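Could you have a look at this structure, given as structure tokens, before my questions?
Removed: one protein chain of the complex. Kept in place: all other protein chains.
And now, chain A:
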Amino acid sequence: MPALAADAAPQARPAVEDPVLEERVLELSHKLRCLVCQNQSIAESHAPLAVDLRNQVREQFVAGRNEVEIVDYLVARYGDFVLYEPPFKTTTLVLWLGPLLLLVAGAGWLGLRLRRRAAEAATPLSDAEHARARALLEGGADTPKQEERS
């Protein structure tokens, strides 16, 4: 891929600038997805577009915009996809609440099963079963079953 050669070094920038600014750029860049290498943030990616977008973020910070304004600017152009953390809205309701609902449903099911099992265990043994159990415990041979429980 020819584009890779230019990746190693970002577009012309003085080597050291305001470290506080760079910190802010990096922090916000970690929350933004690179559209070319989709599993990387624009802070991690060396794709030329990621470099361009980092420069955009830096320029807008310099121009006095805040994080929210810059994120809005990028979302207006690239959509919610540019955000690593999807926003909470009606179309993403299942995404955000689904795992919670599954957890609640699973816990409910487990509770139901446990209660049912406890109820089963509480069923007393019949006299014949008692006798058979005692015989087994005392090391005797199992007597043929006289009645099936189910």
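One rule holds for everything that comes next: a residue touches a chain if its C-beta (ideal position, glycine included) is under 8 Å from a C-beta of that chain, and two chains touch if they have at least 3 such contacts; residues count from 1.
Rule of thumb we're sticking to: contacts and distances are computed from a predicted model.
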item: Options "Heme exporter protein B", "Cbb3-type cytochrome c oxidase subunit II", "Protein disulfide-isomerase" or "Carbohydrate ABC transporter substrate-binding protein (CUT1 family)": UniProt name of the undisplayed chain; value: "Protein disulfide-isomerase"
item: Of A:Leu28, A:Leu53 or A:Ile70, the residue in touch with the unshown chain; value: A:Leu53
item: Chain not shown, touching residues in chain A; value: 1-7, 9, 11-12, 35-36, 38, 48-49, 52-53, 56, 75-81
